[in-house]
Every structure is written in structure tokens, then in C-alpha cells.
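Single-structure report; data block below.
Yeah, one chain of the complex is gone here, protein chain that is, but the others are all in their spots.
Think of it as A, B and C in the order they're written, each chain with its own count starting at 1.
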Amino acid sequence: MASKTETLMTIEEMAERVAHELDGDYFVNLGIGMPMLVANHIKADKQIMFQAENGVLGVGPRAEPGAEDKDLGNAGDENVTVITGASFMDSATAFDMIRGGHLDSTVLGGFQVSESGDLANWKLPNRKLGSFGGAMDLAVGARKVIVMMKHVTNDGEKRIVRECSYPLTAKRCVSTIVTDIAVIDVTAEGLVLREIAPGWTPEDVQKLTEPPLIIDRAKPWTVQ
Amino acid sequence: MASKTETLMTIEEMAERVAHELDGDYFVNLGIGMPMLVANHIKADKQIMFQAENGVLGVGPRAEPGAEDKDLGNAGDENVTVITGASFMDSATAFDMIRGGHLDSTVLGGFQVSESGDLANWKLPNRKLGSFGGAMDLAVGARKVIVMMKHVTNDGEKRIVRECSYPLTAKRCVSTIVTDIAVIDVTAEGLVLREIAPGWTPEDVQKLTEPPLIIDRAKPWTVQ
Amino acid sequence: MNKVYAGFAEAVADIGDQATVMVGGFTGRGTPSRLLLALREKGPKNLTIVRNDASGGWKNPIDVDILIEAGMVKKVITCFAVFGSPKKVSRLERAALDGKVEVELVPQGTLAERIRAGGAGIGAFYTPVGVGTEAGVGKEVRVIDGREMLLEFALKADFALVKAYRSDSLGNLVYRKSARNFNPLMAMAAKTTIAEVEHIVEPGGIDPNDVMTPCVFVHRIVEAGNGE
Partner (left out) sequence: MNKVYAGFAEAVADIGDQATVMVGGFTGRGTPSRLLLALREKGPKNLTIVRNDASGGWKNPIDVDILIEAGMVKKVITCFAVFGSPKKVSRLERAALDGKVEVELVPQGTLAERIRAGGAGIGAFYTPVGVGTEAGVGKEVRVIDGREMLLEFALKADFALVKAYRSDSLGNLVYRKSARNFNPLMAMAAKTTIAEVEHIVEPGGIDPNDVMTPCVFVHRIVEAGNGE
């Protein structure tokens, strides 16, 4: 793996790649943390209504210093703005929107994704307590769940696995996984390797992926 | 019964008596029909926030001719006004208020009330179809349910019965019955005759009431 | 992504036979009359209608009973099927007695909550309302917190016809006074929500704090003016 380090996609490149995956989507929730970077990579000509589960539809860029509003934040407590056409709602309505299947997609971070699309992203196995946040609702409710995570852990442990060993967030919920080396779709036939980062072969990706990948449709990484 | 006709309380007198029964109550729903007359008998120095289950808290008097608002009615489609401090809400919230036990009392019409406080008020037994409206929710949800009805049917059939023969609205829900001859409380000991209309004796009232009444506490009709 | 339709006919053009259609409003207030007229004109058959009151007979004469009269309805899920007085027979009552329309009668709070559940992805819920009555026949009963409760299932629809006071062109809706009622709930519970609005304004014309139905729930908007 060391010899490949130079061709791992950066987090910003992953975020850009996820942004491309949102083509055609309009109502989108970005999970707390890394997924929030995706907002910076939406093309100017494309409008997306970002939902924040704390009760905002139409989250805009971060507030400029000095222009923060104590009553306006996203789910990660960042000072944000809203776009024209935004709305505020209570937490029940925010989750009606999520659970009721009204969002086109959500982007979530992940610890593990299984062959069948199970997601584990809320607690490390060695930790006693965790935080569910809104991840379980988003994973179950959004029409499309995109997971954005590094392909393996810092210790080289595989994250795309036959069965998750970490505590589950939701079963059979993931549509697509964007990692630092590949874009993989979860399908009824199995995991389909759709795109590969520059310098990687399908066989390289397979070595770092526990379940078998369907590799015959693999293409180069989409650059916008 | 014919000889007593002249001493039956009128509907307006019944409404006035019910109004007195609301002393200490603040959030009150008046059912469609006869109960709506109660609003006219609330003393000027006493403020009540009337709820209408179509989504109004703070219903005021009927709109003056020419001042009707097509978007403002009560549950019976009457053109009404609102008082200062009113609020509008959707039907789910209106019934959260009702079902969740937030209303002090409701006044409902009735066909029959049983000894244990069961209420039948939504359908005559010989009718195939009926309308539930909001009566079932009000009967179950309000903290106090006052039923306002004539003591017997036009055919002289008793309406305060051991068991309701008409289709039920809710079981064990009625607190107090105000009729044209008596005020009766539903208690764990049984039906307590609290007040009697002028010219009636407890025994007279008992004759027109199927279950035994506890009559030793009976007082004259309260006149405000 | 343009949600603004020029005409009512266009907005209901794909409501076909067998569709389940929710119709907002409580008596005539908040009732999308123009959409109802367009739907009658379009004339699909065997509709299932979900609506607070289906008896008609209110101040606003354009109500769901015009669809019943036109023979377009096979089933109605409602709280009000008949008038209070047995002497006045509603179109729905007559059609039901003739065996032409099936009626599912639901207590009003339960109807509101079932619709909300449908939009919210809640499968079912327990309510104390209706236990021991005709509303509870055939339903599961469970004791929760010492109280008997009925299991009631979510309601969803293919289409919701709602009426709003204002909308921006993105579909953010604001209702006025008691015309709100079932409209925000139904807007959430349908695959396609069609809003008849009095005034359409530009995006930004509605304060985000004042939006009552966020645009994610609304798919088509038609401006009606307020002259009904």
C-alpha cells in the first residue's frame, strides 16, 4: 500500500467526486463531518437545497466572521447562512422529511459498509458509549445513501466487508461508496466497481476489499 | 311528562348552566351544534380560550355580516372571529391538543350516556352511515367532558341509561350531564344528582333516568 | 424543476383511474376548489378520496362530493360522511346506501395522525381514541401506560390536492387562518402534491421562519387568485 500513497484521492477530491454523484438530486442532507465538505464542490450552475436535520432546508455557505447568527447553525453547530427559498422547521418535521423518504440523497461518513449495503458509522467497537445523532434516520430514510470514507483504516484494516463487525447504523441502506481509491455501487448482483482512482487497477482495489467486486465495468475516476 | 313541560329548561338556559360549569376552565372545546350556544353565556369578566378542532385556539364571536373571512370558520363552518391572543394550527396539532389532554374541558351533545359515563352521540341506531367528526377524540382527550342533552327523547325514551344501546362515541368519558331538568355527575359511586330544575323533585328525575341516582345531595338549579 | 403550472387542467392531467387522492380543507375553508373542478373535468374513475368531510353541503359548494356525484369515486376515507340531521341526505350517503361507494369512517384526530404518519415514514401508531366503538372494530388493542389503545396504520396517497394562501415559485407554502387544517399534513403524504395557491411570489418573498409547508413536499403549484 505504501507505494500507492501518492495516488490516494484527497478528502477534497473525494468530496468533489461525491458532488458529481449528486447530479439530478435537489434535496440533500450532508452528514456531520467530512460529508459537509461536499457543499463546497457543487457547481455554481447547479442548485441544491441542503437540509440540516436540526431544522433547516436550504443551508447556504458558512457565515462570514462577524455575520454569525446565534440562532442559525447546522447540525454540527457551524455558523451557516441560508439560501433564498430556505425554510425552518421543528425537529419532528425535519425528521418527517428524512424518515418519510422526501430527500433525494444523503452523504454519510462510514466506518464499514457490507456487501449487502449495511452501514456502520456511529460507534467504534471498543467504545462503550456512542452518539446515534441523525445518522440512523438518514440511512433508513433518504432515497439514496452515499457513503464517503477512506477505503481502509489507518491500520490498513478493510472497511468494505462481507459483514460489518462494527455496530450497525442501518441494514441494506447504502447505494454508493466513494472512497479514496474507488467508486463502488451496492447492487442486487453484488458490489460493482464503477470507477478507480488514477494509478490503481481493479485488482489493486479488490485486494483492499473483502467481498468480491464486479470489475468488468470499471472506468477511470470522473474528473469534472 | 306533559304536565311538567312548562318547567323544562330551554336550550339557552341549559347553555347558561353549562357555562357556569366551566368555571375555572380556560381551554375549552365546544362541540358542533347545541354546545356552541354555551359561548354566548360566558360572563364578560371571565375569559375562555375556545378551541375549534379545525385549527383555532381563541375563537371569538360570530363575524358581523359583511366582515366574514372566507379563511376563518369554526368546525361547524360558521363565520367566526378570533380573540386577542388566538393562534391557528394544522389539524394534527389541533388534535394533539385534544388527544394529549391539554384541554380543560369539552361540551358535547349526546344521544345517550350510561351509568359508567359511556357516551353515544355520533349515530342514531337506525342509520347506516354516520359522521365521527372530532367527537371521539374530544370525548377521550379532554380532561372534563360535559354532555348537554335533553333528558329524554322526543318520544319520551330515556337517554341516561344503564348501558348505551346507540353506537358508542367513547367509554367512561363523561364527567357531568346537563339536561333540561337536571345536572348529574358521573362518579365512581354512581350517578349523583347534583341539581334539579325548578318544579322537579329528585323522584321525578329518577323516573326519567334508568340507572339509580344518588339523590341526597341534590340542590336547586344554579342561577347565575 | 419548474413547479409552476399555467392551468389547473394541466396540473391534474396525470391523475388516472384507481388513484388515491387526498383533498385538503375543512368544510369549504382551505379546499382546493379549482383543482376539484379540473379533476371532475378530467374524469378519472374508481378514485379513493381521503378528505376530512365528504358530505358537502357547506358554504363553499365545490367540494369532494362533486366527484362522488360524477361517479368517479369508489371509496372515501373521511370523518364526515353524512349531515347531522337524517332528513338531509348527502351525495355520499346516497351513493353509499346505493352500494356505489365504500366509506371508511375515521375519527378526525386519527385521520389527521394517519395522514401525518404516512408523510413521516411512521408505519402505524397507538391511539386511545375509538376503543370500544365502531371505529375500533377489527383493530388490534394494546394496553399502554394502563390505557387501552387502538393500532392505526399510516395513510399515503398518489396525489394530494391542497390549497394555500401564498407560495413562492419553489413551492414553499403559507396557509391563512383556519384554512390551514389538513393541507400541510396531506402535502407530506402524497407522491405528488399539487397546490392551488392564491398568490405566487418570487423566491425570497416568504420569510423562512413563516414557511408552513417546506418546498420539498410540493411538486406542482397553480395560481388561483383569491376570487372564488
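The definition used in the following text is that contacts are C-beta pairs under 8 Å (C-beta built on N, C-alpha and C of every residue); 3 or more make two chains touch, one makes a residue touch a chain.
Quick caveat: nothing in here was measured; it's all calculated off a predicted structure.
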### Task
Could you run through the displayed chains and say which ones the absent chain touches?
A, B, C
### Candidates C:A13, C:L97 or C:I144 - the one touching the absent chain
C:I144
### Message
Touch as defined at the start, partner being the missing chain; which of A:I32, A:M49, A:I184 or A:A197 qualifies?
### Response
A:I32
### Query
Which residue among A:V38, A:V56 or A:I160 touches the omitted chain?
A:V56
### Residue of A:D23, A:D77, A:D155 or A:E189 touching the missing chain in the full complex
A:D77
### Option touching the unshown chain, where B:M14, B:I42, B:V82 or B:A120 are the choices
B:V82
### Message
For chain A, which positions touch the chain that isn't shown here?
### Response
32-33, 52-56, 69-77, 82, 88-92, 94-95, 98-99, 123-124, 127-137, 140-141, 167-171
### Query
Given the full complex, what residues of chain C touch the hidden partner chain?
113, 117, 120-128, 142, 144-145, 147, 149, 153-154, 174-177, 208-210
### Footprint left on chain B by the chain that the document does not show
26-27, 49, 51, 57-58, 82, 84-89, 92-93, 95-103, 141
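Please note the rule applied: only the chains that are shown with their structure count from here on.
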#### Entry: Chain contact topology (line, ring, star, complete or other)
line
### Query
Relative to chain B, which chain has the most distant C-alpha mean position?
A
### Message
For chain B versus chain C, what separation do you get between their C-alpha means, in angstrom?
### Response
29
#### Entry: Where chain A and chain C are represented by their mean Cα positions, the distance between them in whole Å
36
### Task
Can you tell me which residues of chain B touch two or more of the remaining chains?
none
### In chain C, residues with contacts to at least two other chains
116
